[in-house]
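All protein chains of the complex are present and in place, except for one that has been dropped.
And then chain A:
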Amino acid sequence: MGRRRRQVREEASAWAAAGTRTLPDAIAALSRSLPAGPSPEIFRRAKFDRPEAAPELWRLLFRVLSPLLADRAAASPGLGAQACWVKAVLCYHGYPRSALAQLPEDGSQGSRELLLALSWLLARGPLLEWLLAQTCVQLGDQVPTFEYEVLAIPRLAAPQMDAEGPVDIRHLQWLMGKLHFRWQNLISIQQEQCALLSKIHTYTFGCHSDQNLGHLSVTETETLRDPEGSQQLLQVLEQENARLEAALEWRRYELVFWQWMDTVLGACPPEDPSVPSFQPRIPEHGRGKLELVARELQALKEELQVLQKLLHEEVLSRRQAWETRVGALGHGPEWSTSRQDLQQAVEQELLALQQSWKQDRYPSLPRRRHRLVKIEAGAAGAQGLPVAEVIRGLKSQEASLEVVLCQLQGQCRQELARLVGTMPGLIWILPPGR
């Protein structure tokens, strides 16, 4: 009995001691697992809102929020642009505190607010896992599948293109043509890549130690051919391992970090309710358009409500009619069993409909990365995702996108016809069709 009480007391004191000792470890683990993570000292200074910690945190947030852009080192914008962008993206993602919006745009202050923003991002979703997945080293050849999420990130503002006066439509046609040619070039390069990949896979068949894979990928073939280059690959793998280990360590000490963040939040001055919440600057002509859009939305909402009411009434009247018809029928035992069967059949049909509707609207494609493996036709025990399924998924995506394209083209044609109608005496001569 006594021994047990002593154990509990020991555990409690160990835990209390662990609290103060592992905070630096926790923060160190966090910064090691982040790409370009700042030193733990920066975190500590940020708690006290020291200005020297601000630039590093701005850069970290920029890197975290735009892993795709930040890869190209040459295109790295200045601190001011980074700060502006980070503020916009955080607002877009719904960051609740208005203090962020009021930080100066030169990136010189606000380290505590940035620390809060970082922990908000960490708490929202699997940020670390997402970042690690972005820079994951691939040893196999990848299947490029169409990823919707790439398009959701707001882009850095393009250089100001003032349309002084009307744009010459020939210039637009010129640009469309260029795009078309580049697209074709991309497709033929991809086809060539596939043909060459197929060659490598066929030549190296039987070389892989893993029986399930059977052949080497391009990266693996390169490491065999070029031992010095493989040293670099090893280094990259080791770096990734270090980050993964840091991420695991972070998971163990996470609780300590959140306890500390509570104190950081406590150290902030209370929010001033009179300050307006973050509002992005809207250019003049944009404001008019936004009003139009807002009005349209309002009109659509009202229409939707009216339609809903109508639908409701319709459903009600039909149900009453059905009840009066059905109510006359008997309630015998054989009626209840047939009713049960009917109910089951209807449920199944509904389920099937829902499934097919879901599949049509969002044809499911594999989100995880898959390694490209060439197997003999009809080989047994093939694991992973078969190519036929990917092709099916892509084809259904293509079909739905084509439908959308046709609809949009039809809308454009209607709009053009309407515009032509407003200008009497105008003759359309279409260019020689492509």
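Just so we're on the same page, contacts are C-beta pairs under 8 Å (C-beta built on N, C-alpha and C of every residue); 3 or more make two chains touch, one makes a residue touch a chain; residues count from 1.
Convention: contacts and distances are computed from a predicted model.
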Review point. One chain is missing here; what is its name in UniProt, given the choices "Trafficking protein particle complex subunit 6B", "Cardiotrophin-like cytokine factor 1", "Tubulin delta chain" or "Glutaredoxin domain-containing protein"?
Key: "Tubulin delta chain"
Practice item. Return the single residue from A:36, A:137, A:175 or A:352 that touches the missing chain. Key: A:175
Practice item. Return the single residue from A:36, A:123, A:187 or A:207 that touches the missing chain. Key: A:187
Review point. What chain A residues would touch the chain not displayed?
Key: 168, 170-171, 173-178, 180-182, 184-185, 187-189, 191-192, 195-196, 429, 431-434
